[in-house]
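With one protein chain removed, the remaining protein chains of the complex are shown where they sit.
Let's turn to chain A:
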Amino acid sequence: MVPEFGQMALIVALVLAGLQTVIPLVGVQARREWLMAYARPLATGQAVFLMASLLALTYAFVVDDFSVAYVAANSNSQLPTPYKVSAVWGAHEGSLLLWVTMLGWWGLAVAWFSRSLPLDMVARVLSIMGMVSVGFILFTVQTSNPFERHLPTAPMDGADLNPLLQDFGLIVHPPTLYMGYVGLSVVFAFALAALMGGRLDAAWARWSRPWTTAAWIFLTMGIALGSWWAYYELGWGGWWFWDPVENASLMPWLVATALMHSLAVTEKRGLFKSWTVLLAIFAFSLSLLGTFLVRSGVLTSVHAFASDPERGVFILALLGICVCGSLLLYAIKAPTVASVGRYEWVSRESFLLMNNLVLLVSAFAILLGTLYPLVIDFMGLGKLSVGAAWFNTMFVPLSVLLALIIGMGSMSRWKSDGLSRLGNELRWAFLAALVLAVAAPFIANGEWNWQVVMGLGVAFWLVAATLVDLWKKSRGRLKRIPTLGMSYMGMIIAHLGVAVSIIGVTMVSNYSLETSVKIAPGESAVLGNYRFEFAEFGHIEGPNFTSDATRFNVWRDEKLMEVLTAEKRRYNVSGQVMTEAAIDVSLLRDVYISMGEPLADGAWGMRLQVKPYMRWVWLGAIFMCIGGGLAVMDKRYRARQTRKVALSNEAVA
């Protein structure tokens, strides 16, 4: 009964979304306020019914209702309850339901937090979000119904959740990432609504900023969680693979980052309007593209969902309507909203424009690398996959350039600035970064190479330039820092986060040690100044798996540092074998042990790694999220004086 209720709720949500698309928009056209006023309650109702539907599916998982085909394929009675819940989004159908439910939540958030917006704007925004909802709920109901029954013969037990997914990482990573993807629909809706109304002003930019930042925070967190999860769960110690699915999340992130910055220019200076709108369209389009690539089977990836041409066609049509429709609207309407205002070659506007270009070029390079195999195949030139080498060659120099720009950009003034002034302010920061970077490999006791010097150099530069800026703005008084405003502090912390991540990436890519050894109990292997002693071998019984386990004593400079247990699990139901790496985590390095294959005489093939500064890669992401959070909380976004804002902007322009 409950699954049928879930399906009904989904269909009701579809109907509400349809009404939400039509009624408010008719209201706007006919200038009928009472029709526009339907937008909020309809969005609320849609969110409630989507939530009910998601809960119904979750219930089916928790009570082991294997008569539901999706539950039977992705769960099992032995599965621990938390994983039964996360199995809801363990495969295509359920994750799509989660996706649309989150779309409902964002609509709900817009409905609740848009009191300061003019009603016709709210009506347009929610109508556009309703349109996106209609598309995706229809997609779910038509091609990917998670409530379909296995009748009349229901299996006794389920096929089990993919063991890869039986992990804390799966509980948190996809929902966070989806929140980010879907959150971009809000900015997209705002941009289209502004285009339709011909009102691309500072007020529009101000409304869009916190929403963009919120979606961006989720996206950042989702990507970082995914990388962290891959690192500890997949057992080979990698944290970024340039897999098409990873790329699918990185592209919207890069464009959303550009969008956050160009929105700042649009709000403060009334410039880049048309460009900002285009970025808002691109950011959401790329998150839809990601959905398409993952779910259509067009590309081969380690974590793409099962391919199904019918789904591919449907989602391609959705993508086509959504992206082409908005770009057409853009092409027609953008000329009416041309920006006025001037800025010099050396100015904050210029630096932000450069930042935008670099970010966009990066996103484009990744898009190219991701789609290239498809193009080659299409031209009949054979099949290939683009490896990490391409992405690194493109991405590394662009990141260096970006870091250099951030350092100067956040220091620069609006409208007009001088290179000599910037040089004066920043030359010590530059020199200090250079000296430190050249010396760093000696301090870290590592091999001297230019990649390290370059990577650390830009990170130090970023830190130094940010601190100089903080020093100047607070005029050297720590007490004044809190008065500089949440947005400013957010920016400082986020930029420091970029530096922290760059340090992590540089160190771990250049100074990781690893070895694969054949080792028997009692024997030792040496790696750097670590000695790994194979202490014992045993078996562990888990709730739904049994595992072979190896215990290692890790000695550093002949002092016992840690006892680590790596496992190889065999899941009872599926029979799949999973490697559970043992990781000793610390701020300056990770020690990583994973089990390979059993060899003769009780020996095992083992993979031993020491990864310096691994945590910094994700620590930087945490900084960025905190920075974003501070920016969202800035009280000026909560002010209701929208009219004043618009007026003051005209004065500036």
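Rule of thumb we're sticking to: contacts are C-beta pairs under 8 Å (C-beta built on N, C-alpha and C of every residue); 3 or more make two chains touch, one makes a residue touch a chain; residues count from 1.
Here is the rule we use: contacts and distances are computed from a predicted model.
*Asks:* The complex has one chain missing from view, so what does its UniProt entry call it, picking from "Acetolactate synthase", "Nitrite reductase", "FecR domain-containing protein" or "DsbE family thiol:disulfide interchange protein"?
*Replies:* In UniProt, the chain that is not shown appears as "DsbE family thiol:disulfide interchange protein".
*Asks:* Which one touches the absent chain: A:Ala30, A:Val63 or A:Cys324?
*Replies:* Checking each option in A:Ala30, A:Val63 or A:Cys324, the one touching the absent chain turns out to be A:Cys324.
*Asks:* Taking the entire complex into account, which one of A:Val63, A:Val375 or A:Leu419 touches the absent chain?
*Replies:* A:Val375
*Asks:* Name, in rising order, the residues on chain A that touch the hidden chain in the full complex.
*Replies:* 73, 159-160, 274, 278, 281-282, 285, 292, 296-298, 300, 306-307, 309, 312-313, 316, 319-320, 323-324, 327-328, 330-331, 334-335, 338, 371, 374-375, 377-378, 382-383, 385, 573-577, 597
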